[in-house]
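With one protein chain removed, the remaining protein chains of the complex are shown where they sit.
Going by the order they are written in, the chains are A, B and C; count residues from 1 in each one.
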Amino acid sequence: MDASTFRAWIVEAAQLVIDNADHLTHLDAAIGDADHGINLRRGFQAAVTMLAETDPATPAAVLATVGRALISKTGGASGPLYGTGFRQAGKTLGEDADVSAVQLGAALRAALDGIRQLGAANEGDKTMVDALGPAVRAYQAVVDAGGDLADATRAAADAAARGLQETIGMQAHKGRASYLGARTIGHEDPGAASTVLILRALASATAGLPTEGRAP
Amino acid sequence: MDASTFRAWIVEAAQLVIDNADHLTHLDAAIGDADHGINLRRGFQAAVTMLAETDPATPAAVLATVGRALISKTGGASGPLYGTGFRQAGKTLGEDADVSAVQLGAALRAALDGIRQLGAANEGDKTMVDALGPAVRAYQAVVDAGGDLADATRAAADAAARGLQETIGMQAHKGRASYLGARTIGHEDPGAASTVLILRALASATAGLPTEGRAP
Amino acid sequence: MKKLINAPDDVLVDALAGVAAAHPSLSVNIEDRYIVRAGGPTAGKVALVSGGGSGHEPLHGGYVGYGMLDAACPGEVFTSPVPDQILAATKAVDGGAGVLHVVKNYTGDVLNFQMAAELATDDGVRVEAVLVDDDVAVENSTWTAGRRGTGATVFVEKIVGAATERGADLASAVALAREVNDRSRSFGIALTPCTVPANGKPGFELGEDEIELGVGIHGEPGRARGKLVPAKELAGIALDAIHADAPLSGDVLVMVNGLGGTPLIELYVLFAAVADWLSGHGVRIARSLVGNYITSLEMAGASITVCRLTPQLAELWDAPVETPALRWGR
Partner (left out) sequence: MKKLINAPDDVLVDALAGVAAAHPSLSVNIEDRYIVRAGGPTAGKVALVSGGGSGHEPLHGGYVGYGMLDAACPGEVFTSPVPDQILAATKAVDGGAGVLHVVKNYTGDVLNFQMAAELATDDGVRVEAVLVDDDVAVENSTWTAGRRGTGATVFVEKIVGAATERGADLASAVALAREVNDRSRSFGIALTPCTVPANGKPGFELGEDEIELGVGIHGEPGRARGKLVPAKELAGIALDAIHADAPLSGDVLVMVNGLGGTPLIELYVLFAAVADWLSGHGVRIARSLVGNYITSLEMAGASITVCRLTPQLAELWDAPVETPALRWGR
């Protein structure tokens, strides 16, 4: 997986976020402050712009650029969290021009660890971690079983989607949603939903296929 | 017409104003500030209370008491205007214990003059004067033709009602309604409407009959 | 109707109790319905008394204090005060140098203050009255009750308050009040109606994209209904109307005033548009206010008031003032 594929991932993720921004905001309205879609749209648009301007040469540089852009432009809780995730992932990739399925697994793991360290959320707290955690494990399982990049990223996206479903039954213990206590039960977590979008984009970028969830 | 009949008039007028307060306020909402019914209810309730407390002996004293109460408690434009009307009317009645149809005519005329002097409204300006003016003339015509008190007050009330209808076509030139300019055309004037109620109460008090417009 | 109240008929009395509890600098006579400075009358000073319907807070009670009003007479919501309370307040603050009634030009206010002034004069108090009529939305003709008094009331109370604090006599206080009023113009825009508690229903209805242009401060409809356009255009509509009536130039005092339900962030957006228009017309903002200073209950919307300053007026504007709603210099 080379730098251009990583860029394709982010461009696709940005498009998915833009197409689903209202939905993400709608989810955030139910248990948060109705801005998650607005925040991420702003952040990913900035990331795409910065990639176009700086045209980073390596996968690591792409992820570092995206992380910086998300931190600088997103705001809210999701900005620093996603931004840190991308930056930590990038740090694991060194100077390599091409990244293997195994390397990407380590990068995704690093993203999860970075987000968990910054946000101190555990799985079950009804956050993006409830989508990203299962995704990282599913990805690793496919790779361990000898599957390829496309299979692994597809498995990660599907596991994230199942994780998102799991958040419906959870009570939020982190972020703004936690203020609503039991009233959060019965709603999807917005950040988990956006994590699904980002991983779907990864799957289609690695498979070179169109992504589900794109606005026609 | 003795003091007790004058008191009966005011008690009846107060009841009519209370029963129709929402309607008067509704009319004021269309071209004013939605408080005419509220103001007059407050004023006439105070008048009835003050009459009960002070129990004035003469017709003149009854009207003076009512005028003071309306001025002290009503507020708005209608308070000073109606209050002045009743006070001026009272001043014409001297110490007499019983008031003739002719005397009442002079009293009503004095009320009209007092209101016109204070408010500087002419007929056609879309105010209470457009109900009271015709009423005073109609009253006088009946008395000149030898009619009795009941006939004259009935004629006054009917003329006031016709005057109220006339206000619908008028553009307001006085009071808050004048701020709305041509937008006032097509609406009854609230003060003209309350004048009709007060004169209806007078008619039924003098005739000793129930008044139309009473809430069941 | 959704309001933080106990009962519609208790709003005024309960609010006065709150004013009394919140502001030790004020003395509130709940029985007679007036608010004066806790210190009592200032001997030898011309006393400034204003009043009108309630629902315009902080006007007028919030402007009682050093450098501004001596007394405020709050009527029921949107209803003129009655002569009795104006008379009581006038006597309570008379310091022997006479009392100036600052009256917003509404028939009800005018008549009630007029009756109170007559009664006070009978009781030997020297009383003068000045009418504030700054609202350009109402043309001042024999076909109307004359212009409404709106935002300029705040300017008159502040500037004349400063002058009387310095010993201006009754005649010059009257002249100064007239000057401030003559130099000031206002225009108001409503995005939503408001509801008088005792009434319980909104004064009018507006569609999602409709606004009322040229509204006053009593929840009444304006001169015309219009479409909701960007703040820049609304500022233009208001300032064009003001400019057409009394051309703006030189240094001005500008107030972008919220009608009660508009968030401050929107008032700043509107102020930016006002500033653009003024600089585009070579007018300099020398002094300004942005916030809720003369309101119409919870109505969403804003009014713009501009006063063409003189060096003397600017200097009096800057003079120390210490009231609940306007305070600087001490």
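Everything that follows uses one rule, which is that contacts are C-beta pairs under 8 Å (C-beta built on N, C-alpha and C of every residue); 3 or more make two chains touch, one makes a residue touch a chain.
Everything quoted here is computed from the prediction, not taken from an experiment.
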Shown chains touched by the chain that is not drawn here: A, C
For the chain not shown, which residue from A:Gln15, A:Thr58, A:Thr74 or A:Thr167 touches it across the whole complex? A:Thr74
Hey, which of C:Leu170, C:Ile237, C:Val269 or C:Ala314 is the one touching the hidden chain? C:Val269
Listed in rising order, the subunit C residues that touch the chain left out are 2-7, 11, 14-19, 21-22, 54-55, 57-58, 62, 77, 191-192, 208, 211, 228, 230-232, 234, 256, 260-273, 275, 285, 288, 290, 292, 295, 297-298, 300-302, 322, 324, 327-330
Residues of subunit A touching the missing chain are 25, 29, 32-35, 38-39, 42, 71-81, 118-119, 171, 173-176, 178-181, 183
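Here is the rule we go by: only the chains that are shown with their structure count from here on.
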Using the contact definition from the top, classify how the chains connect: line, ring, star, complete or other. other
Looking at C-alpha means, what's the farthest chain from subunit C? A
Where subunit B and subunit C are represented by their mean Cα positions, the distance between them in whole Å: 32
What whole-number Å value describes the gap between the mean CA coordinates of subunit A and subunit C? 55
